[in-house]
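Report on the structure given below.
Left out: one protein chain. Kept in place: all the others.
For subunit A:
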Amino acid sequence: MEHNFLATIGRVFLSFMAAVGRIAIFTAHSLRHCIVPPYYLRLLGKQMMDIGYYSLPVVGMTALFTGMVLALQIYVGSSRFNAESAVATIVVIGLTRELAPVLSGLMIAGRVGAAIAAEIGTMRVTEQIDALVTLSTNPFKYLVAPRLIAGLVTLPFLVLVGDIIGVSGGFLVATEKLGFNASNYLNNTFEFLEIRDVVSGLIKASVFGFIVTLMGCYHGFNSTGGAQGVGKATTNAVVSSFVMILISDYFLTVLLID
């Protein structure tokens, strides 16, 4: 009984380490092809539009309502010890350092990561990736590199826009619903905000963009079977992106606080 239990733990551990190894090799391979020419600039532009521009509504809505809710909740908490003036500062720091990058990362994982896994997965099972190879085109360069670079570059911009919209949402609620003076609220917003608050959020966003696109590409690239395999790849891409974003968020926070 005990032997079986240990064997099961061993098997799970080995298969986990094998998966980590496969992802590490895929990542190294992908990064190499991001750096070494040729570059597919037309595809990079298209991916930047798909990942960045077309995600603006989702990220904007998320940031807006998060900012609004944050202002309300912090007001409730801070009013218990007469610290209402801290609402603006906490909203802006909470958004820029943590909520905008994490929530944007999660939204992008749902919207973009799933789409990447489904598209590349379908290409895999319909032999389109094999066709790329036979046409002397490296699938890592053609499919993976443009998506990774686009994820890495566009997510910080999305989060920056999200920061502005989120803070605006908090401002709206604070001034229209909670009766804050607009000028005081804005003063409090910017008085204690430091550049590194924003930059740390943007660094996180860049890492999350990389994680989301990497997981989408990895699971799509390794999908097998037919429609079921593509569905599984899509689910795995989203779930693994979520988990990796949340785990890496902690370590990035530790790193960036120092």
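Quick note on the criterion: contacts are C-beta pairs under 8 Å (C-beta built on N, C-alpha and C of every residue); 3 or more make two chains touch, one makes a residue touch a chain; residues count from 1.
The rule is simple: contacts and distances are computed from a predicted model.
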Omitted chain (choose from "ATP-binding cassette domain-containing protein", "Response regulator", "Protein-export membrane protein SecF" or "4Fe-4S dicluster domain-containing protein") - UniProt protein name: "ATP-binding cassette domain-containing protein"
Which listed residue, A:Thr27, A:Asn138 or A:Asn222, touches the chain dropped from view? A:Asn138
Using the touch definition up top, pick the residue from A:Thr8, A:Ser79, A:Thr126 or A:Gln228 that touches the left-out chain. A:Thr126
Just the residue numbers, please: which parts of subunit A touch the chain that's not shown? 119, 122-123, 126-128, 130-138, 142
